[in-house]
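Note sheet for the following structure.
Of the protein chains in this complex, one is absent; all others appear in place.
For clarity, chains are labelled A and B in written order, and residue numbers in each chain start from 1.
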Amino acid sequence: MACIELKQVSYRYPTSKTANLKEVNLTVESGEFIAVIGRNEAGKTTLCNVIRGFAPHFYQGKLSGSVHVNGKDVLRTEIGDLSWDVGYVFQNPFNQNSGVKATVYEEISYGLENLGIPRREIFDRVDEVINLLGIAYLADKHPMKLSGGQCQRVALASIIVMEPAILLIDEPTSQLDPKGTEDVFKIIDMLKKKGKTTILVEHKIDRVAEYADRVILMDEGRIVRDGPAAQILSDPALLEYGVTLPQTALLGLRLREEGLPLERIPITIDQAAVSIGALRKEGGGI
Amino acid sequence: MDLNQLHQLVASSRRGRFWLDLNPMTKMVLAFCEVSLAICMPGFAYGFLLMAVLMLCAATCGLGKTYGKIMLSVLVIFVGLMILARALFYEGGGEVFVTLGRFSIYKGGVLAGLRASSVILGFSSALVFFYASTEPEYLMLTLEQYRCPPKATFVILSTFQMIPQMGVNAKTIQDAQRARGIETEGSLWVRAKAFIPMLMPLLLSSFSAAEEKSLALETRGFNYDSPKTRLRIVEDSKAQKAARIGLIAVTAAACVTGGYFKWLA
Partner (left out) sequence: MKALELKGVSFTYPNGFKALGKLDFSIAPGEKVAVIGENGAGKTTMAKLTNGLLRPGAGQVLVNSEDTAGKTVAAISRHVGYVFQNPDDQICNQTIYKEITYTLRYNKSCAPEEIDRRVKEALALAGMAGMEEVNPYDLSFSHRKFVTICSVLLQEPEVVLLDEPTAGQDLACMRRLENILDHLQKKGTAVLTITHDMEFVVRNFQRVVVMAHGGIISDGTPREIFWNLDVLREAALHQPYISALARRIGLPGKVLTAEEFAAALRGSGRTL
């Protein structure tokens, strides 16, 4: 059975004049790593809100269609119960602190405390996560005294430790510097290698190209493209939807226009180094 | 810090000093008793004595400076003013204590001032010592053990962290407003004018942050309906439980007795 299943979902926030999601159909299998791209206000965050049940339980508003997540009917499940199934990491690193814990270690354990996990197990799980994410050196620091990148890593740890079936990560690096971005993507890489079902909303398209297997393009509340990353991210039509292509894809398209016989448009530097570099060595001209 | 040290840090409330390690409920009962006695004790020695005793206790657990600073302010401002006010505006006549120019300070007035000060000092010493020696988090955990709803303790605790944070935010906002041309340096009027542009972003961004924070809490299972586990255990003991009951009993008796004598006087 699919991990996430949205059927003909339409949703409108109470303060919105038009529908924020229009007839969205989405099926996600367990273990998939999906990137959601699109211009600002295309509906990417709304999609995440629906999967997590914030829409309609928190925001109210009208939702039609069906939403099933990890076997549960989201519309009929208590918002609190969904904490077991869907984890959510937000854009603003500083607004994710609980505000009641004095050390990072306790901050990470907060979710498990709320779920009533036995004490011994909490210690084991938090120990494992801080080692896995390499943040043991932050464990005794005060959560309010961390940098943006550190906060975001703690937020990720706090959600990963709850072992939800699905992870929603909404533009985690948009307010971080390159080092913070790098640190966050190391964690995302680890999640991918572990086969966690992940939906990542990101503007940094070059990064998306490195990690996503499947890419969903949204525009005006609809899913307008849904397919393998290599295919979606090399399609010039993306520009019409207000999304830039990876630098290497733009280059690849440009070279192809000029006559270079590129078989596939590369979307990462590694791919480009291989395909363009190979052509250069071979001496393949026109 | 290795894992074991971390576990120790987060799992217990023990800090190695007597007053810091006392269960918050014990300290709360103690503070309550001290305050009750302040009201019921006759004479004026109680408040001053209590302040001195608590000062010593504070010093034994490294809180001397914190406690001392606050009590000094209370002493100078409230107590000083109280004695002065009572002494200057005493209507009872009687024996004169001292004459300052045209004003006569009567002994009765000074005594009245001292008695009122004793009450103020009794209250403030007790509460300040409680505040200084009790970690808000440990107090909240104790209240939860007495079946206070976790959402209530959350609200109180998060306020504690939020206030210094707002102070930091206020500075950032002040810088941003100065940088866009709002004058904050100069006369009182200029500074007063700048109050609104300082306050508004603080409030507005607090509201918009509140929504994000609620959602973030939601993802941490805040609304999940189940008994919560707590990593940290706040220590209590049979001895302390007995002491609490004993304290209340003794204080009740002392208050009745003292109150009787006060009423007689």
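Keep in mind that, in the parts below, a contact is a pair of C-beta atoms (placed from the backbone, for glycine too) under 8 Å apart; a residue touches a chain by one contact, two chains touch by 3 or more.
Just so it is clear, the model here is predicted, and its values are computed rather than measured.
A.B. asks: Could you tell me which displayed chains border the chain that was left out of the figure?
C.D. replies: A, B
A.B. asks: Have a look at A:N20, A:T46, A:N70 or A:Q91 and name the one touching the chain we're not showing.
C.D. replies: A:Q91
A.B. asks: Return the single residue from B:T172, B:S226 or B:T257 that touches the missing chain.
C.D. replies: B:T172
A.B. asks: Determine which one of A:S30, A:Q175 or A:Q231 touches the chain that has been left out.
C.D. replies: A:Q175
A.B. asks: Among B:V98, B:M166 or B:L204, exactly one should touch the missing chain; which is it?
C.D. replies: B:L204
A.B. asks: Using the document's contact rule, name the residues of chain A that touch the chain not shown here.
C.D. replies: The list for chain A reads 15, 39-41, 91, 147, 171, 174-175, 177-179, 203, 206, 239, 242-244, 246-248, 250-251, 254-255, 258-260, 269, 272-273, 276-277, 279-280, 283-286.
A.B. asks: What is the set of chain B residues that contact the non-displayed chain in the whole complex?
C.D. replies: 169, 172-173, 175-186, 193, 196-197, 199-201, 204-205, 208
Methods note: only the chains that are shown with their structure count from here on.
A.B. asks: Using the touch definition up top, name the residues of chain A that touch chain B in the complex.
C.D. replies: Touching chain B: residues 52, 54, 58, 78-81, 83-84, 86-88, 90, 92, 95-103, 105-106, 109-119, 122-123, 127, 136, 139-140, 144, 155, 158-159, 162 of chain A.
A.B. asks: How about chain B: which of its residues touch chain A in the complex?
C.D. replies: The contact residues of chain B facing chain A are 1, 3, 6-7, 9-11, 137, 140, 154, 157-158, 161-162, 165, 209, 212-232.
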